[in-house]
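Chains shown are a subset, placed as in the full complex.
Each chain carries a letter (A, B and C) given by its place in the written order, and its residues are counted from 1.
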């Protein structure tokens, strides 16, 4: 593709706008993953260590929710945040806040399901030890999450990947408003619809570059702290 | 202060709002946030009170919207026109200025035709043209007629990738970059005119609606300054939208 | 107080997947000090300790502590394979103090004392998972001592310790028992059992085949199983017969 070069120079020219859009994408998805982690990691760990009659069913449901279609999540969040919906008074619809809410909902099942598996695997070895130390459930969760801090990074990164790459939910609840809720993915979609495929691909590559920087940073931090406890 | 306008993807993608809004905001200080959606979805957003102003192009649906009390004071702002784009080689020999004849030829030769199939204003118009041409599309059979259920851009993308005919609004066509072998084959038929209307979401139903600011936007659009700005917008020297506020209704 | 701690096991059965591991195990442990459990591999010693601790529920039968409710007894367990988290040695020991919610300084003081006791003081900040086999077992011992238990369950605590460490640990266990901690010790080291235990249970195939004073059991076992085990003959016959 000869015009990809042009597209990149176009990106360069648009730099102010493009940077703002990239920064919004990053801000929204990082917030969603942070919020999601606070909820889903303890929850996933809890599900890994408790036993109760319906447990396999709950596990299957959490796993299944990894397949929540972003558009559906978008629609449901939309109906909740709509002025005529139950949370309409918050005035969040078509704002970055709404996008954070929608992406948090998408991130939670992925984080919870992956955390559950990773904790469950380690728990098989540590269960009796931790119970014999008379740790209560929350203490055991804290210890297991700490024990697995390096492994859980991958769950967080998977959730971040899902959040920053999805377009269905942010489009519905954010509205792709120029200069306000336009993210990298909605911009890519828009350029694709305009038939400007080189620009769309250039934006896509920029997005992947941003994701690479985030992942590279996470990897480096992980490697640095892991050094001590191989 | 800021208002939210629910509009169509074709208007947004043509770049018209990028041209108009800075002028409006410069004059009034009101910021406008445009949510570009399918016409059906745009009206639905208005119905729920999530936008202050709705700016679309499907007269029948707009009038229903107002009649049901969701909107007030529909005013006509501008029109543009539809064109049929198709492969330059024109295997169906559809080129000309008669939309109905063109469709009949495409159907007769069973050349691939891409329909948006998304119940948008453009899709509604397309269905009207088929009906007027005496072709029952539901019965057409064969795989030459493809409903893709997507916006204008994707329909053009697919037509360009598969050398098919497609009905497009001129604005989207002019700003569309991935034309491939496509060219405009049919244009200029008065029946191809496409009227845009704007209306304020009913503040009595939805108290959160910014009625004053929304009305200011509508007033500006139909003011001389707004109409002038619409008429000034061009891509490659071609005018995309023709202001006609206050003019008598354009026959469809 | 703890001198009177009773452990009463009644009809303990455990049959995972249809295999009989415990076949109605009965025992009443009333003596203070150290009680040893010996028996061939797979006899059910570790399973029995787990049931005393409450980590494993029997399919039938009960574990009682005389009149006292099980929750009221501060128990600690040293496993055959200590469970270590991916952290420093000190942090692994501090785990045991979490339930006590001590102030940080007090917790650190206790950890340091426990580490010194098992000769790991200079390893406090090293990765626990990189310790040698014997060092890990010392860590596990330090971990239970910080909590000052009333009942201590030891599953082969000196199996991978060097002779010096073994002797030191035996000293420590002995002094804890003298100070009033009830200790149940599983060991394959008959010499160790002779040195430490006041009474001995011999387990074979999920049953107590003999229970009595250490001297008597080790020198003149009454049952043929106990005799065979102590002459180091039984297990292979056992397994040969089973196969």
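Just so we're on the same page, a contact is a pair of C-beta atoms (placed from the backbone, for glycine too) under 8 Å apart; a residue touches a chain by one contact, two chains touch by 3 or more.
Predicted model only: the values in this text are computed from it and were never measured.
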{"item": "Chain copy counts across the complete structure file, not just the copies drawn", "value": "A x2, B x1, C x2"}
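The criterion applied here is as follows: only the chains that are shown with their structure count from here on.
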{"item": "Arrangement of touching chains [line / ring / star / complete / other]", "value": "line"}
{"item": "Distance-to-centre winner among chains (Cα means, whole assembly as reference)", "value": "A"}
{"item": "For subunit A paired with subunit C, centre-to-centre distance based on mean C-alpha positions, whole Å", "value": "46"}
{"item": "Centre-to-centre distance between subunit B and subunit A (centres being mean Cα positions), rounded to whole Å", "value": "35"}
{"item": "Subunit B partner contacts - residues on subunit A that touch it in the complex", "value": "82-85, 88, 91, 93-94, 175-178, 180-181, 190, 192-197"}
{"item": "Residues on subunit B engaged by subunit A in the complex (per definition of touch)", "value": "4, 9, 12-13, 17-18, 33-37, 48-50, 151-154, 156-157, 160, 172, 175-179, 206, 208"}
{"item": "Interfacial residue positions of subunit A with respect to subunit C in the complex", "value": "125-126, 128-136, 139, 143, 146-150, 228-230"}
